[in-house]
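Shown here: the complex without one of its protein chains, the others still in place.
Every chain is named by a letter (A, B and C) in the order it is written, and numbering of its residues begins at 1.
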Amino acid sequence: MDKRVASLADAVSTIEDGMTVMIGGFGGAGAPIELIHALIDRYRATGHPGGLTVINNNAGNGHVGLAALIEAGMVRKLVCSFPRSADPVVFTELYLGGKIELELVPQGTLAERIRAGGAGIPAFYTPTSFGTDLAKGKPVAEFDGRSYVQERWLKADVALVKAETADTHGNLTFRAAARNFNPLMCMAAAETVVQARRVVEAGAIDPETVVTPGIFVQKVLEVPDPAQEEDLNLAHARYPLGG
Amino acid sequence: MDKRVASLADAVSTIEDGMTVMIGGFGGAGAPIELIHALIDRYRATGHPGGLTVINNNAGNGHVGLAALIEAGMVRKLVCSFPRSADPVVFTELYLGGKIELELVPQGTLAERIRAGGAGIPAFYTPTSFGTDLAKGKPVAEFDGRSYVQERWLKADVALVKAETADTHGNLTFRAAARNFNPLMCMAAAETVVQARRVVEAGAIDPETVVTPGIFVQKVLEVPDPAQEEDLNLAHARYPLGG
Amino acid sequence: MSARLSSNQIAWRAAQDIADGAYVNLGIGLPEKVAQYQPPGREAIFHTENGILNFGEPPPKGEEDWDLINAGKRAVTLKPGAAFFHHADSFAMVRGGHLDVAILGAYEVAENGDLANWSTGPKGVPAVGGAMDLVHGAKRVAVITDHVTKDGKPKLLKRCTLPLTGVGCVTRIYTSLAVIDVAGGRFVLREKLASLSLDELQAQTGAPLAIEGGVADLVVPEL
Partner (left out) sequence: MSARLSSNQIAWRAAQDIADGAYVNLGIGLPEKVAQYQPPGREAIFHTENGILNFGEPPPKGEEDWDLINAGKRAVTLKPGAAFFHHADSFAMVRGGHLDVAILGAYEVAENGDLANWSTGPKGVPAVGGAMDLVHGAKRVAVITDHVTKDGKPKLLKRCTLPLTGVGCVTRIYTSLAVIDVAGGRFVLREKLASLSLDELQAQTGAPLAIEGGVADLVVPEL
């Protein structure tokens, strides 16, 4: 078993128009910048994929990564908890112009809905958002005298994920707080595509320290020196570089 | 912060009559034998705690550990998925004699109910058991054309857990398949009591390899050479030894 | 006694349908035998619901590690690329549709895909384990079983009579006599022992056997 793919282009080759794509990361930590940029390259070369629904905690920062994906016009709808950042101008302008749809989800509910998608739980109840605008239209129920909101699972066609180490079976470890949504998204997508700083042979990761077991991963690519969104933004980078 | 307690007796001191106690382990792997035996000691010395509801995947094997707890007459009700084993005579006789109550739960539902208890999710939907006797009396609902059963969270007053390494903050690692229900039960109990083969200072466990963060743990005790249920049963052991 | 496959031969036949790279859960007992008949060149990854991916053969006697066991509580070993995880993650794999195949034993299977394999009725101590989760989780749920009970009664029925494990969940049945798909509420016969006539097979089956396309000979090696 060897889940390695040959290139960034291969890694993102199955994403089609209108698909739902989960993208890991919390702000820049754990954001699979190179996979996102490869997807932008494909769109610039072929006009596809467009009309994407993207699930991420944020809405991008500056003009790289997720912000660049949105700026390229590839995203129809964003599902996130916090579409603000140091420099959210790309999303903000499209949103205020009515050109991108936003589904705002409390952060813990977002995480749990993704996990539920991965775990085969179509719906669950949470106290979060009860009595607020974000619960409007959702079923509510009382358990043991307290009120809860029913939330539905979230699934995706493809997840783009950043890991620290991957083995050829797709077992993953992450780095510090770059873990965040990545392990959950691995579970919730039909195809999980991973960029890892190191790809090692099966057996090179201690089974005790595997965070995401390989069953949740379909494609693995080594990206040895990944860009950090925060560094790119401090340097006022734009993607594509000539853009 | 130092969550260490001084003795096995201290570790199990807060369990009172009628409480719900989660006990980790899948069969013998991960079963906190010494904590269970300490609880039996207390019962033999004081007549308490009795009338317990115990949540475990199984119903004990032979005459040690959970089986001995049941044999001592301390358990009113058992919540489990598989009350069979190589030598289930203790539970079987009490059950067939109508002297112990059984709530039979599919294994994945049991795990998810415990996790839900720990995660503040009062209820969720699962396809498991739909249309079977184990779904009787439970609400059902349809999502996207498929039928699901509503299940409720499980919580406990105390969880008895076996870990491999604990630090003084209660961060835990486990050993191989002795992990099983232990991390979930840590989350779902008001007080989680851990016996660990090694207790180390805070900082001695790599933050990347912590399986159960210390926030889910209240008491830690080093039990350097824990008994393995399987070995005890191969030696036809009984607890108490004179019992 | 007429020709029928041994347990090992049924397991061998089931193993031939497991693709390279498949994630597989094998039920306790007879289904466990499937692991040893993986076709050369194919690598399946076995999942056990108590928290291991990619376990291997049992260790030599005396070298058991009782923290390294499968769902049947038998000692196993690890293969390179193994992972440990807790029960909620394990059943997320199951319930979330991440397993390619689950192969289970059966008391009864019905032509509507219903399976009964956990309870023989109200007497005794009931025990379900992970069976009810597995039947609603894996992409493909197969059964391996003798074609009839020890008393010679059909196990493949129009409707199950025993308490159900799952509703409409089974898609393929490997028996000691045949390979049968469950599709559109019918048993569709795919393979049968050459020595057995269709009528003889039907006589041992509790619901009609449909034929679509053709019926191949069920050929297995001596084992």
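Everything that follows uses one rule, which is that a residue touches a chain if its C-beta (ideal position, glycine included) is under 8 Å from a C-beta of that chain, and two chains touch if they have at least 3 such contacts.
Here the structure is a predicted model, which means the values were calculated and not measured.
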{"item": "Neighbouring displayed chains - absent chain, whole complex", "value": "A, B"}
{"item": "Options B:38, B:79, B:121 or B:199, residue touching the unrepresented chain", "value": "B:121"}
{"item": "Options B:89, B:102, B:210 or B:237, residue touching the unrepresented chain", "value": "B:210"}
{"item": "Selected from A:43, A:91, A:216 or A:239 as touching the chain missing from the view", "value": "A:91"}
{"item": "Residues in subunit A touching the chain absent from view", "value": "26-30, 57, 59, 81-86, 88, 91-92, 95-96, 102, 104-112, 114-115, 126-134, 174-184, 211, 228-231"}
{"item": "Missing-partner contacts on subunit B, residue numbers", "value": "1, 115, 117-121, 167-169, 171, 187, 201-203, 207-208, 210, 213-216"}
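By definition in this document, only the chains that are shown with their structure count from here on.
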{"item": "Both-way neighbours, i.e. chains that touch subunit C and touch subunit B", "value": "A"}
{"item": "Chain pair bearing the highest count of C-beta contacts", "value": "B-C"}
{"item": "Averaged-CA centre spacing for the pair subunit C and subunit B, given as whole angstrom", "value": "30"}
{"item": "For subunit A paired with subunit C, centre-to-centre distance based on mean C-alpha positions, whole Å", "value": "36"}
{"item": "Numbers and ranges of subunit A residues touching at least 2 other chains", "value": "119-121, 207-208"}
{"item": "Touching two or more other chains - residues of subunit C", "value": "52, 84-85, 88, 91, 94-95, 136-137"}
